[in-house]
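Every protein chain except one is present and positioned as in the full complex.
Presenting chain A:
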Amino acid sequence: MAGKTPSEKRLHKELISLVKEPPPGMVVDVDQAEQNLNVWTINMQGAEGTLYDGEQFQLQFKFGTSYPFESPEVTFVGQNIPVHPHVYSNGHICLSILTDDWSPALSVQSVCLSIISMLSSCKEKKRPPDNSFYIKTCNKNPKKTKWWYHDDKV
């Protein structure tokens, strides 16, 4: 492979800007991303003054070859999965920009910011009502789930 594919080129640009100007409380694992540009792990701190203050989370991004035309697969991974009405205990996240409302003008950075603001606006820490059913039946890839997005502002 002589040149980089458009998708790799764009991921590189995103990685550089994420390292240079990370959103507050977020650190991308650069070594891992450079090893394999298609899987990134981002360490995320619960924002100060919110229910998740002091907590540490890990977000995993997986990019397909048609990124950014197709959304990345984004899940929480690791020990601490945030307890939130839109986050299943297997790390899957119910967030419309990750499927239907994805746009190629979005980026890893903007997805991270959306997720942190989703957490920050949470009023009560609880799992989605259908959590146990969902995690038993879902596909490993959250993009295979047909999500019905709620308009509640949780």
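Just so we're on the same page, contacts are C-beta pairs under 8 Å (C-beta built on N, C-alpha and C of every residue); 3 or more make two chains touch, one makes a residue touch a chain; residues count from 1.
Following the convention adopted for this analysis, contacts and distances are computed from a predicted model.
Per the UniProt record, the absent chain's protein name among "RING-type E3 ubiquitin transferase", "DNA repair protein RAD51 homolog 3", "serine C-palmitoyltransferase" or "ADP-ribosylation factor-related protein 1" is "RING-type E3 ubiquitin transferase". The residue touching the chain not shown here, chosen from A:L37, A:V74 or A:V111, is A:L37.
Counting over the whole complex, chain A has residues 1, 4-6, 8-10, 12-17, 34-38, 65-66, 68-70, 86, 88, 92, 94, 96, 100-101, 103-107, 128-130, 133-134, 136-139, 142, 144-151 touching the chain that is not drawn.
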